[in-house]
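Below is one structure, written out as structure tokens; comments come after it.
For this depiction, one protein chain was excluded, whereas all remaining protein chains were kept in their positions.
Moving on, here comes chain A:
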Amino acid sequence: MEKQEFNITVYTENQIGLLNRIAIIFTRRKINIDSLNTSPSEIKGIHRFNIVIDESEEVVRKLCRQIEKQVEVLKAYYHTNADVIWQEMALYKVPADIIAEKASVERLLRENGARAVVIRKDYIVFETTGHREETDNLIKVLQPFGLIEFVRSARVAIIKDSEGFNSKIREFERLEPSEDVIENEYLNKGQKVFTM
């Protein structure tokens, strides 16, 4: 089967260590994760992972089963790019003097849908959001003008046909509200404790 980009969406509890548990399902098989984003979902207390990998559907299906097997995972779905609406955000830092000198840059930025986030005497930070080709394209465009720094966020994706999941998860949370994550409260305490 052909490899292609798949968007894996995982609904989980908010638990320390779960990121590792999910990540090693990929690393164990020597699969590179192209993009990974964790965020809250529309329901408070339920977390959401967006993972992008380039693999065959057969492999992706098995991976989702392995992910769902984890105790704190509620559900894992996979979709092709056609089945999701997705965006990635990128920031670009360029020297201010070059931009000021060359009016063409402004046009290029407009054409690429970028906007200035910070304008300083020494540099300007631009932002653009879109598909990979779009954010990639702006790198090429800005490179000749002394691009100082570039960073791109992980992909976030909304599933086109997700109403069914939403109602299920909402009902799920209503029946049993989630619990708070317990963190280590002692890292800045206990210096006086005797340790063996």
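The working rule: contacts are C-beta pairs under 8 Å (C-beta built on N, C-alpha and C of every residue); 3 or more make two chains touch, one makes a residue touch a chain; residues count from 1.
One rule holds in what follows: contacts and distances are computed from a predicted model.
*Asks:* Looking at what's absent rather than what's present, what does UniProt name the missing chain, "Stage V sporulation protein R", "Serine/threonine protein phosphatase PrpC", "Carbohydrate ABC transporter permease" or "Acetolactate synthase"?
*Replies:* "Acetolactate synthase"
*Asks:* Could you tell me which of A:5, A:68, A:83 or A:134 touches the chain that is not displayed?
*Replies:* Answering carefully, the residue with contact to the hidden chain is A:68.
*Asks:* Which listed residue, A:12, A:35, A:112 or A:135, touches the chain dropped from view?
*Replies:* If we include the chain that is not displayed, A:12 is the one touching it.
*Asks:* Since one chain isn't shown, list which residues of chain A touch it in the complete complex.
*Replies:* Looking at chain A, the ones touching the missing chain are residues 12-13, 16-17, 20-21, 24, 28, 61-62, 65-66, 68-69, 71-74, 172, 175-176, 178, 182, 184-191, 193, 195-196.
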